[in-house]
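Apart from one protein chain that is not included, each protein chain of the complex appears where it belongs.
Our next item is chain A:
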Amino acid sequence: MQCVVTGGNVKVLAKAIHSLSRIGDELYVEPQEDGVSFSLQLTVFLCRYSIPDGRNFRCKIAIKSVQSVFRSLATLEKTVEKCHIELNEQKDRLTFTLHCKHGLLKTHNLSYQDSESLQAVFNKDTCTNEFRAQPRVLVDTVAHFPPSLEEVTVTVSDERMWVRNHVEDETERSKAMLTELCLASDEFDHFVVKTPNSVTFCLKEFRGLLVFAESSNLPVSMYFDEPGSPVVLSVTDGVLEGNFVLATLSDDPSLPKNKTGSIAHAPPSPPPDDFMNDDMDSYLIAMDTSVASGPSTAGPSASTLTDPCTSKLPEANHRTRTHSEEEEEEMEDGSERPPNKKFRSLFFGSVFPPSPKMSTQPVTTQEVLASDSEDES
């Protein structure tokens, strides 16, 4: 496998790598017909591509190694003209060669491990709730939550979206600080809710994606159905499309339960501006007259699910990707994964139709003027 990334796309690739590094530690590399996938769990974007045979191949690399290739974005922009990526299966090596100005070549040889092909199962088109917003809106929203927060719950009704922090531990719930932000539908470029309900997912990955979307100034789309089904976050422009699939908690007793079609169970609009929601006085009387103070919190039984943020990849549910000339990577309809298997994956796909030139373009060998690799080829 060999491919070349030219010009401004090198910086985009670098930004994507940095963005992915915020989310995970290992990068999966998988050559495909129309591009190479580098990602946390999947692909990014490329231009010219050739593959010696049609074998399905996939490997994984520590993401820090790849990050070191694209270390300084500012320098990349100024000095790198193109990036040549070559897979050497005999030596288990992935070579990145940066062609810089003044004829300088920087070669990075990274070792990898073989890995199985994996795909997450999702289908954006069948999701009943769909939103799209400028990244700034979402960045400003998550800014209200502390950086250490693991999970957020998003609740939607016809006209609004509420985002609040999710408190996992039941004992914490009585003493935790709760933050809730309400966004009106007109802050979004697109806002469609067919099944009002709530989903809870990992904030950390969401933030990573937002960093990328904001730096590339791409609107972020969000698709989901119901708790348990994944949330798909998507960024797209003419050249690439990224799909980010997050698992959601399938049964969270603290969420407002959804009755079909009913909006009534979404959080009500902010209460009228009066003093208090509840009667503090009776609470005080109760406190004064008893030794043990504090209201009893009759919390519901805790969810038995594990934290989505610490899950491992599911066992391979291999599906061959059906490539098409269109932008998306279509997934076949079919049974979804059982909701309590959690996974995170990031899909970026090239939207360039495979051109006839691509596969036949010979890759010219370049003289390596300066290489920092240990062994010679």
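Just so we're on the same page, a residue touches a chain if its C-beta (ideal position, glycine included) is under 8 Å from a C-beta of that chain, and two chains touch if they have at least 3 such contacts; residues count from 1.
As a working rule, contacts and distances are computed from a predicted model.
Peer 1: Which choice in "phosphatidylinositol N-acetylglucosaminyltransferase", "Checkpoint protein", "Adhesion regulating molecule" or "Sodium/hydrogen exchanger" gives the name that UniProt lists for the one chain left out?
Peer 2: Per the UniProt record, the undisplayed chain of the complex is "Checkpoint protein".
Peer 1: Out of A:Leu183, A:Val220 or A:Ala247, point to the residue that touches the absent chain in the complete complex.
Peer 2: From the options A:Leu183, A:Val220 or A:Ala247, the contact with the absent chain belongs to A:Leu183.
Peer 1: Would you mind spotting which of A:Ser111, A:Ser174 or A:Asn217 touches the chain that isn't drawn?
Peer 2: With A:Ser111, A:Ser174 or A:Asn217 as choices, the missing chain is touched by A:Ser174.
Peer 1: Touching the hidden chain in the full complex, which residues of chain A are there? Just list them.
Peer 2: These residues touch the chain not displayed: 137, 140-141, 143-144, 146, 173-184, 186-187, 270, 273, 275-281, 283-284, 287-288, 293-295, 297.
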